[in-house]
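Only a part of the assembly is drawn; its chains keep their places, and the rest are absent.
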Amino acid sequence: MITVNEMAKLVGGSVQGNGDVKITGLAPAAFARDGDLTFALDEGEMKAAEKSKAACVLTRLKPSGFPKTVLIVNDLKESLVVLYNVVQKMKPSEKGTIHPTAVIDETAVLGENVSVGPYTVIGKNARIGDNSALGANCSIGDNVTIGSSTRLYSNVSVYELSVIGNNVIIHAGVVIGSDGFGFIPKGDRVLKVPQMGNVVIEDDVEIGANCCIDRGTFSNTVIGKGTKLDNLVQVAHNVKLGRNVLIAGQSGIAGSATVGDNTMMGGQVGVSDHVSIGKDVKIGAQSGVSKQTVRDGAVLFGCPAKDANEIRKQTAFVARLYKNAGKIRKLLKKFSE
Amino acid sequence: MITVNEMAKLVGGSVQGNGDVKITGLAPAAFARDGDLTFALDEGEMKAAEKSKAACVLTRLKPSGFPKTVLIVNDLKESLVVLYNVVQKMKPSEKGTIHPTAVIDETAVLGENVSVGPYTVIGKNARIGDNSALGANCSIGDNVTIGSSTRLYSNVSVYELSVIGNNVIIHAGVVIGSDGFGFIPKGDRVLKVPQMGNVVIEDDVEIGANCCIDRGTFSNTVIGKGTKLDNLVQVAHNVKLGRNVLIAGQSGIAGSATVGDNTMMGGQVGVSDHVSIGKDVKIGAQSGVSKQTVRDGAVLFGCPAKDANEIRKQTAFVARLYKNAGKIRKLLKKFSE
């Protein structure tokens, strides 16, 4: 347990009311229980917080005559991140539970304090590190390695040979290690190129719901440390994503493309196969990146994607031309005569 | 049971042949059984209907000498919708069956006549209303509420605290309540913003296969009454969709966007975060809506999306310019001299 006064020190905030109140959890007003810290962005949320069971309210506002302790901060979001992590660490670490219906191959090796949900299936020679937790109805293939303190939600499918690091979060419905799209049309048949590599997911990665990450054709597909994928993202075979890459929902990275550290993509971005994208690149939503090399720090937009500033200026130029459509028509007509 | 004559009254149709035939079901010719009503769009389908086991054929055609009873209507599709609902209501309500392999926490509360498929897992304090049915291999988190007469197909994942209304249909592979994409890059790390809100799905909603709906960051993500999502749609954290919104496949609505009642989106549309879209808006396929506010009744197209009519005219204008490319080149050259 931690007092509001102690929390105030951690986030550089000031306390209004009783700072000795002890905090045991953190939740939005609607879900708050006795002893929880809650938070409020505006007056409406202050009222909800007042009515809630929470013991203290975190806010940027300075309410007067508020009946609960108030912790006043400058940056609500960042304070929440800090205090959420503090509260999470206070929780007694859950004791790992292997549900009796889990089907775990006798050659699989599970670390200490591992949780496995109902109806989850774990294959031969799989290894799962300490304190990791698997949800219900997951399927973990043969020779899969999962690190420690990693969490898989429900209905996740991990194909054979995949390697998943520590502190990784994988949301429901994700598929890791499926065959890449490798085919050779030959006469009236389409030959399948065998997909024999694997997927390597480094530490601290988060993968959104229903994402698909294909195994490498011969080598591996890599998701670098700290990289975060939103929902429904497609990562094709042999792709190498750097560290701390952020990719928003429904984007797709085609085969053998590489993406440098700290690069950010908006939603529904497409990256063509074998494209090499540098570090610290920003790519606007729905852009299609097909040029072979993108330099570090570039800001791109459009399909095909180009320098976002140039694209914006060119678009404005065309709009101006269009406004002068009548004048241009006359000019062309006059010139033709 | 209902006779063809009674059906004819319901849809304003006319009967050819024996109108006293009793109808017990409705199916396409290929799947029809004795006593079923089937239907035919054209002569080919009339032949299939003739060969089928069906007792009566619904059609706009007026066949002569047809050996089965024929129910002739003006609007085949709408008549089918009406008669399908009639036939559905005639069915003896299936008695709810809890498969013995379902893992249901002892604190969960199930209404009357609930069905739970094999290997489905239901968490603590979950509540499921009367006549609802859950398919196989679903995972229902702690404190989830599901209304009555709601159906979940197989492999659906519902995270904790989600609220699902009455008469909702959720197709296979859907993920509801996963963490939104909230991260703060800080030095060489990426901090995760805790996602503590939930998802609220109102009555009469239908959600297509493999859709993802994220929980709110602090409050909730809302899918309004009667709204229908096609397959593979992404709804990010804090989004509020109004009533009777129709969103076609693979569209994505980014964080905190709002969409008004009766708005329709084509496939693969993207809506940027915090955008506010009005009522009765129509958005063409693959459009990217990034302007902050879209007025009621707007018709949009393109990326960035603009008035569809203006976009069409501007596109035609550019095509005309291009046809005059030679003339323009000469004009610019002449002018330079």
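Order as written gives the chain letters A and B; numbering starts at 1 within each chain.
In the analysis below, a residue touches a chain if its C-beta (ideal position, glycine included) is under 8 Å from a C-beta of that chain, and two chains touch if they have at least 3 such contacts.
Given the structure is predicted, the values throughout are model-derived calculations rather than measurements.
Copy number for the full complex in this structure file, with 2 chains shown: 3.
What we mean here is this: only the chains that are shown with their structure count from here on.
Per the touch definition, subunit A reaches subunit B in the complex via residues 26-28, 30-31, 39, 41, 77-78, 80-81, 84, 99, 101, 117-119, 135-137, 153-155, 169, 171-173, 204, 206, 208-210, 226, 228, 230-232, 243-244, 246, 248-250, 262, 266-268, 285-286, 303, 318-319, 321-322, 325, 328, 331-332, 335-336.
For subunit B in complex with subunit A, the touching residues are 101, 103, 119, 121, 137-139, 155, 157, 159, 161, 173, 175, 178-179, 181, 183-185, 188-194, 196-198, 210, 212, 214, 218-219, 232, 234, 236, 250, 252, 254, 268, 270, 272, 286, 288, 290, 303, 313-314, 317-318, 321, 324, 327-328, 330-331.
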